[in-house]
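Excluded from the complex is one protein chain; the other protein chains are retained at their positions.
Then we have subunit A:
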Amino acid sequence: MKGPIIEVNGLRTSFRTDDGEIPVVNSIDFHINPGEVLGIVGESGCGKSVTSLSIMGLVPSPAGKVEGEILFKGVNIANASEAKMRKIRGNEIAMIFQEPMTSLNPVFTIGEQLVETLRIHRKWNKKQARQRAVEMLKLVGLGRAEELINEYPHQLSGGMRQRVMIAMAMICEPKLLIADEPTTALDVTIQAQILELMKNLNKETDTAIMMITHDLGVVAQMCERVIVMYAGKVIEEGQVQTIFRNPKHPYTVGLLQSIPDMRLKKERLYSIPGNVPRPGTSNQGCQFAPRCSHALEKCLSETPSLLEFDNGQQVRCWMYEDGKGAALHDSTIS
């Protein structure tokens, strides 16, 4: 298929609160190509999950409001009707969540929950659907699938449940899989296995993956391209290798510096001072400016635009607008 599987243009998702309408995602643009794995990185509260819920059409209404364009296979699905979205959800765009322990319904068997998705989107009979469910469980690396299908979620470990969630998401062979921090709640060895599984599924089925995470390690292992989000905005975008070698935005630099490095015997792990601003607190200037050690006067008053470099890397920072950026890079990374 030509063209991106999904293209998001000027997406703005806001919530109505007592303090007025507060944007959580503020005019972001990105696209995902067929079969591609795109990473979306950022701290908690920067709008990653809301972006994914906007795509799924699951932003709680009427409090939430989605504006802008979400082109899925060239068709705008932002604010599409519930009936139209139902046909896409679970069928063409599937989603897995952060919490495998609570994301499966405790009172239905694994089999019932797997078959359900098929019965909604395919007109298969029970036997066919059941057989496919067993196949899927095997595909995600769960042994004794025939027995598992009659078991309940509480009989499974967290890692197994996340595998079931993946099986459930992949059962209709979606074009796009949105994974919202799929490994955050799992322990490290299981994390690696789940990532490996998702990577293999991506290669075998050509399903594009939108990988939402706050863990740059996950990005390095999984993704080709990465978007760094901060306070509801895209602040940097590029190929994973480029961004890891040559981060441009001070926030990305900070994120990379806060990864523990086993080779260095630092006493204290670096952390970016301050916190992500609460949505709606300030709309002037660069949102990161208050935490940025390189902040200029301009940064506090004017919002920088996304600047594209020759290698396709994009960054939203005033320092590159007037060509001083190189200095920052040299001084912080060496």
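Criterion: a residue touches a chain if its C-beta (ideal position, glycine included) is under 8 Å from a C-beta of that chain, and two chains touch if they have at least 3 such contacts; residues count from 1.
The definition used in the following text is that contacts and distances are computed from a predicted model.
> UniProt protein name for the omitted subunit, picking from "FAD-dependent oxidoreductase", "nitrate reductase (cytochrome)", "ABC transporter permease" or "GerMN domain-containing protein"?
Choosing among "FAD-dependent oxidoreductase", "nitrate reductase (cytochrome)", "ABC transporter permease" or "GerMN domain-containing protein", the correct UniProt name is "ABC transporter permease".
> Touching the left-out chain: which of A:Met95, A:Ile149 or A:Cys286?
Considering all chains, including the one not shown, the answer is A:Met95.
> Which of A:Asn9, A:Asn33, A:Asn79 or A:Ser103 touches the chain that is not shown?
A:Ser103
> In the full complex, which residues of subunit A touch the absent chain?
Here the touching residues of subunit A are 56, 58, 82, 85-91, 94-95, 97, 99, 102-109, 116-117, 120-121, 152, 154, 165, 168.
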